[in-house]
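One protein chain is absent from this view; the other protein chains keep their places.
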Amino acid sequence: MIVVMKPGANREEVHWFAGTLEKQGVKIHFSEGMSQTVLGLVGDTSGIDEESLLAHHLVDKVIRVQEPYKRANRLFHPHDTRLAISGSGGTARYIGGGHLGIIAGPCSVENRDQIVGIAMAVKKAGAGFLRGGAFKPRTSPYSFQGLGCEGLDLLLEAKKETGLPIVTELMAIHQLEVFDGVDVIQVGARNMQNFTLLKELGRCRKPILLKRGLAATITEVLMAAEYIMAGGNGQVILCERGIRTFDTFTRNTLDLSAIPALKKQSHLPVIVDPSHATGLAWMVPAMAKAAIAAGADGLIVEVHNNPEAALCDGEQSITPAAFSSLMDVLRKYAAVEGKAV
Amino acid sequence: MIVVMKPGANREEVHWFAGTLEKQGVKIHFSEGMSQTVLGLVGDTSGIDEESLLAHHLVDKVIRVQEPYKRANRLFHPHDTRLAISGSGGTARYIGGGHLGIIAGPCSVENRDQIVGIAMAVKKAGAGFLRGGAFKPRTSPYSFQGLGCEGLDLLLEAKKETGLPIVTELMAIHQLEVFDGVDVIQVGARNMQNFTLLKELGRCRKPILLKRGLAATITEVLMAAEYIMAGGNGQVILCERGIRTFDTFTRNTLDLSAIPALKKQSHLPVIVDPSHATGLAWMVPAMAKAAIAAGADGLIVEVHNNPEAALCDGEQSITPAAFSSLMDVLRKYAAVEGKAV
Amino acid sequence: MIVVMKPGANREEVHWFAGTLEKQGVKIHFSEGMSQTVLGLVGDTSGIDEESLLAHHLVDKVIRVQEPYKRANRLFHPHDTRLAISGSGGTARYIGGGHLGIIAGPCSVENRDQIVGIAMAVKKAGAGFLRGGAFKPRTSPYSFQGLGCEGLDLLLEAKKETGLPIVTELMAIHQLEVFDGVDVIQVGARNMQNFTLLKELGRCRKPILLKRGLAATITEVLMAAEYIMAGGNGQVILCERGIRTFDTFTRNTLDLSAIPALKKQSHLPVIVDPSHATGLAWMVPAMAKAAIAAGADGLIVEVHNNPEAALCDGEQSITPAAFSSLMDVLRKYAAVEGKAV
Partner (left out) sequence: MIVVMKPGANREEVHWFAGTLEKQGVKIHFSEGMSQTVLGLVGDTSGIDEESLLAHHLVDKVIRVQEPYKRANRLFHPHDTRLAISGSGGTARYIGGGHLGIIAGPCSVENRDQIVGIAMAVKKAGAGFLRGGAFKPRTSPYSFQGLGCEGLDLLLEAKKETGLPIVTELMAIHQLEVFDGVDVIQVGARNMQNFTLLKELGRCRKPILLKRGLAATITEVLMAAEYIMAGGNGQVILCERGIRTFDTFTRNTLDLSAIPALKKQSHLPVIVDPSHATGLAWMVPAMAKAAIAAGADGLIVEVHNNPEAALCDGEQSITPAAFSSLMDVLRKYAAVEGKAV
């Protein structure tokens, strides 16, 4: 960390200030020849708060040289993390480290036929995981809020029928009690900085699919992952799902450069949700292919047997047939990229 | 709600589709003379999902004529809502309906002397409420997370000493158990769409200070308020605290046009947090004045006796002396606007 | 175009208002059964100003059903436009309609050896066009502003040596006098809404490479193209080059969903500039591949023989060797997508 003092800052005061920093466990290297004195802080600066430094009347600028995250940082963990996740049959599916994890299924679980039918269809097409919402975060209190525990039960039946591991969203800590059979817990974009929830998930031993917040920077995504990892749970999958920008053609703006960015900074697997990012079913295949081309470790795609009658997000769901065609192309892309799907 | 069908949509299919809508309790008015048939939906459309409609292959565009919020909507409640809030002494302070509510205090409660000292100072300067964080949402798991329950106790002592009602942030439902003595519960920007939390707050009978999310539209802010109000708690204060934009000079971009926007759409009081919005103490007075000029019903301002040593957000805190000077000017602005402070 | 009148609007006044619209050459279809009267405007509404309508005290909302662009609109020109562009040797290169146009070269022309050397290298690697800046738009008046006319002469020499058509930026109308030998005229992002310039380019008969503005919506990009096309020049290539968002990891945020969006709305070819979009050389290959996967009709890539010594934008330039490796992979992607490169 580099601290630039204000022009004309009193030399004695600067040394006193440096002394207070040293008490926080870092060494200070002075550079006094310039019009502005520059302090170089050597050591573990992850506990030092930039904003507190900036509040000091002597300080002009603060620059972090090392990123504030540690466990998520590729610097200390150079190899890609590969997660192995088993469904009911015992077969492990992989995400990361050269393996594409393809998660597919409906926005919401609606009934037994729907979820089991879709599960069988996406499995046949080549998906490795089944997604489906039981607890749904909806903008309006008057919209369908999901089947809740009944939806979870139906997901478990679909898991039993197909062997696919299931991925579903957790909205509050108390729901953990009923998440026993869930294989991957999803944290939604709106909860990415629900720190109480993240801490709790750090204590559990299931993989967490962490969706990027609508206005979250790359650093903030990794700090959210760090919350979970700091609690001892290293199984985190990052998910780019579109950010909010001025553009309204798509529901959100899919930021595919986040894939190389996150993968450079971190060893964690990064997947992409083209369905929520665009909100437009016809755009999903193009964006799914682009995600794999950009280096993503997988996808989470909304598939619905009857998008027009879906209880939520029908506009962005593709049919099982369209998903199957997409998988055919994705296998070619995976081959070009030398990845297993 | 207006539904524009695709050009060339089959007439019979359109009528069949209209029939499915009527089953949801609305009346349909056809306009078939154009190249595209237009359906006008008359009645309560708040339960009809735009996205489900858009998923239908016959539908081209959907336009909401009525806003999706009801209890927060000024249309059904034309007069300004004025909240009366008492601290320990029984004197009511008001926010809204011509009354400016000025909330001041430190980012975090640090110790008894600090919080009681600041409380006395801001009361003397003219603040009507004391703010202070006990449970702190921090970007990094390695930063100071607040004193928790001990912080709440200290806040209650400050309330006892000064009579000021206290405003503090709730981060998770289970914390409600210890919020008995709190007068106004704050929901942070990062939790604005934590729907489980909002629903729970709809069941409690305390005023809720709801901060706008970093990427929340005007409609989303009002839908978050609607979650609380739908549960039966009509005491909601909206708070503009800066949105995330491309600009990085300030921490966030204070959107003062949100004040007239929210007040036109809703009867709820709207206050402004110039401290978090700008992140810069020297900019707080200018933005506080501008907020009142733009029609805000109050402010929430960070005040710290020693910003340089603050455990968080020192960069944006003003001193009690600066706050006192600010209050002097704000009284002049309130006089011009014909408001009580 | 659909015009929703305010609730309670006087019937007579609405009819008088409708009459004024009919004088602008459209037919009006009334829908009066609802609480709000809805007018459907049938005919050519491209000359009717939404904002003027919204200024009227009777009008509540205005919704465009048809897009405001005509010549750029795929609706009236369903087939992909394919441009054929020849350099000095007479061989035509194609962009659009199944042909990938790959444009490569340095940010700035610096000297004869540099530009001819790079031209030969990128041609060998498979590029179809040479780019290079002679007139440079720079944020600072104190930065290198390009070699100007001398740079143009050097580009023409490189064209003569390699036969590659050249692509270079025009910053002002008067420069057209010296652009005779230029094959494709580039309009930079900052000039995308320099309407005087666009009109003038509508009168010339060279292909125009139109870069998306940093904050331009999909509709605005197409309206800028429409300015050129309305003047009679239909040879427009659209270029996505990153938009400005809150995210600062990359210089801009590459919006790859703009590719399917623009191609759905328009028949014009769409290419991508991964160099300016990311500002990071190491990210260029991933984003170049993703662009092709998302359906782009080509790329414009910065290649420099010695990025570290480049007079501008070295950070985002790749070496000829890296470009050559990238081309090898892109050929595989083109094969998967069934496109010629």
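Labels for the chains are A, B and C, by order of writing; each one numbers its residues from 1.
The rule is simple: contacts are C-beta pairs under 8 Å (C-beta built on N, C-alpha and C of every residue); 3 or more make two chains touch, one makes a residue touch a chain.
Owing to the predicted nature of the structure, the values given are computational and were not obtained by experimental measurement.
A.B. asks: Which one touches the absent chain: B:19, B:89 or B:260?
C.D. replies: Per the contact definition at the top, the residue touching the missing chain is B:260.
A.B. asks: Looking beyond the chains shown, say which of A:86, A:111 or A:248 touches the absent one.
C.D. replies: A:248
A.B. asks: Which residue from B:42, B:290 or B:309 sits in contact with the chain not drawn here?
C.D. replies: Once the missing chain is taken into account, the touching residue is B:290.
A.B. asks: If the missing chain were put back, which residues of chain C would it touch?
C.D. replies: These residues of chain C touch the chain that is not shown: 46-47, 49, 51-52, 54-57, 68, 137-144, 171-174, 190-191, 193-197, 199, 213-215, 220, 223, 226-227, 230, 244, 279, 281, 307-308, 310-317.
A.B. asks: Give me the chain B residues in contact with the hidden chain, please.
C.D. replies: Counting over the whole complex, chain B touches the hidden chain at residues 215, 217-218, 243, 245-250, 253-261, 264, 277-278, 282-283, 286-287, 289-295, 329, 332-333, 336.
A.B. asks: What does the interface between chain A and the hidden chain look like in terms of residue numbers?
C.D. replies: 2, 4, 29-31, 33-36, 38, 40, 42, 60-61, 63, 65, 244-246, 248
As a working rule, only the chains that are shown with their structure count from here on.
A.B. asks: Examine where the copies chain B and chain C touch and state whether the two sides share over half of their residue numbers (same) or under half (different).
C.D. replies: Same residues, largely: of all residue numbers at this interface, over half are found in both copies.
A.B. asks: What's the distance between the Cα centroids of chain A and chain C, rounded to whole Å?
C.D. replies: 32
A.B. asks: Quick one: report the Å distance separating chain A from chain B, using the average Cα coordinate of each chain.
C.D. replies: 27
A.B. asks: If you average the CA atoms of chain B and of chain C, how many Å lie between those two points?
C.D. replies: Centre-to-centre distance between chain B and chain C: 40 Å.
A.B. asks: Going through chain C residue by residue, note those that touch at least 2 other chains and give them in order.
C.D. replies: In chain C, the residues touching two or more other chains are 245-246, 248.
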